[in-house]
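One structure coming up, written as structure tokens, with questions to follow.
In this view, the complex is presented without one of its protein chains, the others remaining in place.
Chains: A, B and C, in written order; residue numbering restarts at 1 for each.
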Amino acid sequence: MNFSSDNVSPLCPEILAAITQESEGSALPYGQDELSGKLDAAFSAVFETDCVVVPVATGTAANLIGLSNLVSPYGGVVCHHEAHINQTESTGVAFFGGGAKLLTMDGPSAKIEAERLDAFLTTQSNRGIHAVDPECVAITQATEFGAVYTVDDINAIGQVCKSHDMRLFMDGARFANAVASLGCHPADITWKAGVDVLSFGATKNGALAVDAIVLFDPSLRKKTEKARKRGGHLFSKHRYLAVQLLAYLENDLWLKNARHANMAAKLLAQSLTRLGATTVHQPQGNELFVRLDDNLAALLRATGIIFRPWPAIGPGAYRFVTAWNSPLEAITSLPQHLNLT
Amino acid sequence: MNFSSDNVSPLCPEILAAITQESEGSALPYGQDELSGKLDAAFSAVFETDCVVVPVATGTAANLIGLSNLVSPYGGVVCHHEAHINQTESTGVAFFGGGAKLLTMDGPSAKIEAERLDAFLTTQSNRGIHAVDPECVAITQATEFGAVYTVDDINAIGQVCKSHDMRLFMDGARFANAVASLGCHPADITWKAGVDVLSFGATKNGALAVDAIVLFDPSLRKKTEKARKRGGHLFSKHRYLAVQLLAYLENDLWLKNARHANMAAKLLAQSLTRLGATTVHQPQGNELFVRLDDNLAALLRATGIIFRPWPAIGPGAYRFVTAWNSPLEAITSLPQHLNLT
Amino acid sequence: MNFSSDNVSPLCPEILAAITQESEGSALPYGQDELSGKLDAAFSAVFETDCVVVPVATGTAANLIGLSNLVSPYGGVVCHHEAHINQTESTGVAFFGGGAKLLTMDGPSAKIEAERLDAFLTTQSNRGIHAVDPECVAITQATEFGAVYTVDDINAIGQVCKSHDMRLFMDGARFANAVASLGCHPADITWKAGVDVLSFGATKNGALAVDAIVLFDPSLRKKTEKARKRGGHLFSKHRYLAVQLLAYLENDLWLKNARHANMAAKLLAQSLTRLGATTVHQPQGNELFVRLDDNLAALLRATGIIFRPWPAIGPGAYRFVTAWNSPLEAITSLPQHLNLT
Partner (left out) sequence: MNFSSDNVSPLCPEILAAITQESEGSALPYGQDELSGKLDAAFSAVFETDCVVVPVATGTAANLIGLSNLVSPYGGVVCHHEAHINQTESTGVAFFGGGAKLLTMDGPSAKIEAERLDAFLTTQSNRGIHAVDPECVAITQATEFGAVYTVDDINAIGQVCKSHDMRLFMDGARFANAVASLGCHPADITWKAGVDVLSFGATKNGALAVDAIVLFDPSLRKKTEKARKRGGHLFSKHRYLAVQLLAYLENDLWLKNARHANMAAKLLAQSLTRLGATTVHQPQGNELFVRLDDNLAALLRATGIIFRPWPAIGPGAYRFVTAWNSPLEAITSLPQHLNLT
């Protein structure tokens, strides 16, 4: 069992079937095809508001292009120190943002807290021509430490942003896991709470390679499309981005896959706890952070279980990530299996 | 029949099969998987030299990232005025090149001629601190007007580049069609002739979405990989880029597909000529440029044939592009079919 | 006599006096001082409209920062092929413009003609997501070949820009020479004709080092000031930029200096013609382009006269530039002097 990340999983059967169905016939390129034409409506239905969808093939592209709409070359993007855009996307924010700078803050479980954000924005804003003024805020749902912002959390953040005249971006690489975990409506944690742009992840959760930039402010369409083209992210065979996303939304596949992964994480937490692990963060989505002693870590590895140390949390800490295809039964029977071994 | 571009074609069966085979099991992300590990060897075998392969999902990304290796933020890229990088890739060269500038020249059939290039480089170089010095040359094989550089052409260009201390880049979006047309060895028109970096197209010729940046100078690997990551072009499920490329090379599928497309273009040229069209450029690869009178154009359209006007060539000029799946028989019988209608 | 450029001249006595007067006492930095506070009013008086002034130390900075207001990272700046921003400012437009591209056209004497511009904009605009759309037009007054746009010329260009929804930028490195030559009001060839941003040169015409970015659209102030700061162009001792500009405007020093230089160019044209030179362009400002045979060129050089060949115009062509301090008498008596030698 490979828990090193959810991106080690393959594409799921429904999406493979969708691609296979699209393996004949010609279609106009660059998003002018029939399937691509259905994207806005499909997402608008899910989010119950008019939104514009610009698909790209990677989550990093979705973040960087989506975010570049909300900040000028002279401005700052407020995010958590552990944010993916700060830790794991090279110098991409400055690249796509024409020099824009990350202004980082702290918070538990990689979450930004509304009150602390308010204080941060108050201190950092209006410091004059020499300084970098914050222009937008970026949060990750679920966070890099596997935590899920509640509906109230995000509403509070949205309020703070509004009061400071900041735009709000959400990195939703694991958005499906968060919605599945909260049991809320996707609108509740996005546009209704003040989110302007969402990167809506699909790759980690069953797609081959597609994430959607969802613009709740339709006026951002043109700029986003230009940034996508200029970045080399506009697919000629755009229908293959579209068909993945449409299959992903159909019959709530995105939630089905996410619920499976979340369940797997819960079961894995139980199994590991029974084996002596300590959970650092209770899994809310599909990421599990635990402390293992060396013996247990070695035992798990010897059984062929793959997982990664997570030094950002501390020594002895490890991350396990489940996916749409994690084997629930094997996870549940892990303690039993290991005792028999 | 849709001849508006080769990118309207679907992925081909062999590549669909390869993706399907890779729809189970976990694999390390970001190119650390087994399939990705085979890419360098597979391309080195094809090119009969050690080369490094960095795959991306679009031809524009392959061009922009590949090219950015060969020019500084203060330098110029010499290319034909009609080059894809000049006409059809937004401000991407400056974006990935940190400001690098395109210096354009002319030539028949969108080809750069060695002698004229020599003169251009002589005039444009060493003009002092205020000017933009050329630092590399970019050619497209086959060109944007469907012409194919001969082995001698490229050797001559390579010699000129060497004598001016310029690096040489090749946009090979239709590289397969060029090789199939020339019947040469791929090495003859690349590294043996002085090409440093090649964008090796697959998307237009049967892939779902993958083009390879081929580095004949292996020392460029690190910078290229960093540029790919920063640009949001590093796939997490990298195996799906790899599996497409491996299938594309296997059993010379790339050449088989290209030969089919080239043959289709030749047959189409014959059929259209018989119907009264004048070829502007004899098709050497899979692109055909013809002049049609209004009646013939209308007749073809009425039959359901799709093709595009090409004002860069002049009024009454049209482009037809064939692909790996163009129906040879229907193309051949087009005159007969239209007379019967 | 050194006619290689007007930038070989020293600062003029009035500006030295102004700097000297400002050699005592403390003053707030970064433009908050009293003198800097007078700039907007002083320029608004000259131009008879409310304008915002952002001074920098070089003409290139004035052009690049000023222009960067009017174009997006995905857009194009239409200019003459010979424009300073295209030939002599490195890759600066892309640098300050976040990737913005120069789209060049031709015209006599380095002038853009309204009709041709109209056609160019019609052809280049709205070419789709892959292309670079023109977003603004940049003209140089006086041009790089010494020509001066008439009031009508600029009004016609302004009309074309308006009809295509383009912003209009003017590189006024030799704006004073143009106004002196035309005898018009500065407003007539700027905001009244549709110019949005002007780089108002002073360095070539008597200052130590200062050019002003003049914004006829005051809403551009904030962005311009941020771009200036970020580019390292915000002076701490800003008063020394201000004091130069104030002295330059006082008692129409800028026009006095320019009239002197223009007169010198006219006299020089007469003297050189008498010596056998052919004028390529009749001097309208302070730049003179002539054809000299080798003997005459050698004779002038032997007399200690410095001037530069101008290959852009052709073999045997030379440029002579006069300045605020060119010695009128020596210029007039040049033929006599050379015959005596």
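In this section, a contact is a pair of C-beta atoms (placed from the backbone, for glycine too) under 8 Å apart; a residue touches a chain by one contact, two chains touch by 3 or more.
All values derive from a computational prediction rather than experimental measurement.
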item	value
Listed residues C:162, C:222 or C:237, member touching the removed chain	C:237
Option from A:45, A:131 or A:302 whose C-beta touches the chain left out	A:131
Hidden-chain contact residue, picked from the options A:7, A:36, A:68 or A:90	A:90
Hidden partner interface residues of subunit C, rising order	2, 4-5, 7-11, 13, 16, 19-20, 22-29, 56-65, 89-92, 95-96, 203-204, 208-209, 226, 229-237, 240, 306
Hidden partner chain, residues of subunit A it touches	73-75, 87-91, 94-95, 99-102, 129-132
In subunit B, positions touching the absent partner	30, 72-74, 98-99, 129-130, 223, 225-227, 229-230, 234
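In the analysis below, only the chains that are shown with their structure count from here on.
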item	value
Middle chain, criterion being Cα centroid separation	B
Same or different contact residues where subunit C meets its copy subunit A, judged by the half mark	same
Distance between the centres, which are taken as Cα means, of subunit B and subunit A, whole angstrom	34
Computed distance of Cα centres, subunit C from subunit B, in Å	43
Junction residues of subunit A - those touching two or more other chains	226, 229-230, 234
